[in-house]
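Report on the structure given below.
All protein chains of the complex are present and in place, except for one that has been dropped.
Our next item is subunit A:
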Amino acid sequence: MSTLAADERPRPTAPAPAAPERPPARRRPGSRLALRNTLIGWSFILPNFLGFAVLTLVPVVTLFYVSFTDWNVFGVATWVGLDNVTRLVGDASFHRALLNTLYYAGVHIPLTLAASLGLALLLNRKMRGVAFFRTVAFFPYITSVVAIAVVWNMLFSPEFGPINQLLRAIGLADPPGWTTSSTWAMPAIILVSVWREMGYYMLLLLAGLQTVPAQLYEAARMDGANAWQRFLNVTLPGLRPTMFFVTVMLTIQSFKVFDLILVMTNGGPGQSTLVLSQYIFQKGFVENQFGYASTISVALFLLCISITVVQFLVNMRRDA
């Protein structure tokens, strides 16, 4: 993706006119300059990089090692080879967590995309007060998960909660039990997460809408295209790079979903909302099975990476 690639502008670092590349003839001074620049560059990067390497890179690499061990609380690691993988393949709870994660992602991603695109289109207009509505739509995203989860749990309360009161008022005699029902707990969580995240993706899409050239709309209008046709043939194609970025981010977010579920249902009732991240947490930090928890982590890691790679490949093919 072009936006993530490093900027390739020539950036002279010595008091010399901007030359695209150093001439190969002057080898000695060039390499000394290169060494100096390397030292200076690393001295800037090092304070952050040390922390980044120790806290992110090392754990990611260690993860694969730990996943092949039986690592207990006392820090004694025993190599068990593929035992953990065999166990994972036959683990019914893991299957459940994987399916629930896919369920969550499969419903959450399209719903959030639709909701945030709808909001972005609605709020991308010249009207007084639009900025206020953008603020409102974004607000749920910056509030803490705990507060959000607890208030929605109360709203979803089956007997006296406002949501079921409303459903009864419009004639639904037997409204769902939401977080107390194994069928409805996941829809309840998805509803809350869409509500929470749509404002954030709306901001990204709004920024993307600004990149669609106004002349294209003019031209389409001259050709007699109606609003729907303009949306299909101008807005959507123009929005594609943003849509791609949003989908990638949204997918990663969905596969690692955790804290909202942990506070709202704690995976329940039963295992009806147990997701991969939570299963890792449970095996690792509740049952102290670090080795096996790491094996589940590797599964989550590979899932996220492969889906991201597939998305990039599909996007490249469509660009070609």
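Simple rule for what comes next: contacts are C-beta pairs under 8 Å (C-beta built on N, C-alpha and C of every residue); 3 or more make two chains touch, one makes a residue touch a chain; residues count from 1.
We take it that contacts and distances are computed from a predicted model.
Of the candidates "Protocatechuate 4,5-dioxygenase alpha subunit", "Ferritin-like domain-containing protein", "D-sedoheptulose 7-phosphate isomerase" or "Carbohydrate ABC transporter permease", the chain left out of this view carries the UniProt protein name "Carbohydrate ABC transporter permease". Of A:Pro110, A:Pro162 or A:Gly270, it is A:Pro162 that touches the chain left out of the display. For the chain left out of this panel, the touching residue among A:Ala114, A:Val151 or A:Leu172 is A:Val151. In the complete assembly, the contact with the undisplayed chain comes from A:Leu123, out of A:Ile109, A:Leu123, A:Ile190 or A:Leu274. Touch with the chain that is not drawn comes from one residue among A:Ala114, A:Leu172 or A:Ala207, which is A:Ala207.
Subunit A residues in contact with the hidden partner, per the touch definition given at the top, are 1, 3-4, 6-7, 9, 11-15, 18, 34, 37-38, 40-45, 47-52, 54-60, 62-63, 66, 71, 75, 119, 122-127, 129-148, 150-152, 154-155, 157, 159-162, 165, 195, 199-200, 203-204, 206-208, 210-211, 214, 217-218, 241-242, 245, 248-249, 252, 255-256, 258-259, 262-263, 276-277, 280-281, 284-285, 290, 293-294, 297-298, 300-301, 304-305, 308.
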